[in-house]
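I have placed the structure first, in the form of structure tokens, so that the comments after it can refer back to it.
The complex is shown incomplete by one protein chain, all other protein chains being positioned as in the whole.
Presenting subunit A:
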Amino acid sequence: MESKEKILACLNILKRLPPTQIQKNAAALASLIPDYAEELYQKIDKPLDIGQDEKGNQFIQSEFNRDGDSFRSHVTNSYYPPIDDAVYPSEALRKLELKANAVFDEYRRLYYEGGLSSCYFWDKEDGGFATAWLIRKNVEKTKGIEDGSWSSINVIDIKTDGKSKWTYKITTSVVLEMNIIQNQDVGKFNITGTLTKQKEESFEAPAGNKDLELFHIMKIGTLVEDVESYLRAQLDGVYFGKTKDIVFQTRFLEGEKHFIQQRLGLAGEFKQKYG
């Protein structure tokens, strides 16, 4: 129980600190509880890193393709740096992994028009399997932005009832950062955000389990698309804009104080009355 309380306290603190600094912040807190450091690292969402194989092909590095200090490439299925005695998906799962990466790459092209995607699969003890569909996109020196980054972490748990029903449970986190180094009007401007959503759906497998692999890819892909689109809309429409609202109810532009405070007052009354 003690470890649970301490880890929860760490997660509470991390929520109050900038999300893209989470690696550094988690390391600082982990130094206070070295016995539970691994457990803490597994519970956090951090910006995805990119690795390369010997031919220069890139792949995403994450907790889901990590073994010790090495990462497995979705392209070659090898670990970099090389290690003996590492964890690999079963042969059947690796076949599924190759297909999923090909399809997910098209999704990446359609929505991100750049960036890098990787899918990683792993077997589970309960007979099901799980997969992480990841995207990292960077934007550099464009339209006044010095640098910006987007990381999508989609983790899907797949189970069957042993007959023909398949259940897919997805947890998606997006970690974002927009950085402006020197803007002539606002100086140095940095905004970072993270948001997570979960969803679960069940489907009947196609008759005779025909093309079951393709079926899985379609179902997972559709879930990823829905949840990512939702999170994008929330971050753009609600969360980033909320930081502006907070500033603009702390200091008011000339002549606006009365108007904004009145509007906030009405919103407060509405909330009280209608919940």
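Definition applied: contacts are C-beta pairs under 8 Å (C-beta built on N, C-alpha and C of every residue); 3 or more make two chains touch, one makes a residue touch a chain; residues count from 1.
Heads up, the rule we're going with is that contacts and distances are computed from a predicted model.
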The complex's invisible chain, by UniProt name, from "F-actin-capping protein subunit alpha", "Nuclear transcription factor Y subunit C-6-like", "Leucine-rich repeat-containing protein 49" or "Globin domain-containing protein": "F-actin-capping protein subunit alpha"
Hidden partner chain, residues of subunit A it touches: 5-6, 9-10, 12-13, 15-19, 21, 25, 28-29, 31-34, 98-99, 102-103, 106-107, 110-113, 137, 139, 142-145, 148, 150, 176, 178, 180, 183-196, 214, 217-218, 221-222, 225, 228-229, 232-236, 239-244, 246-254, 257
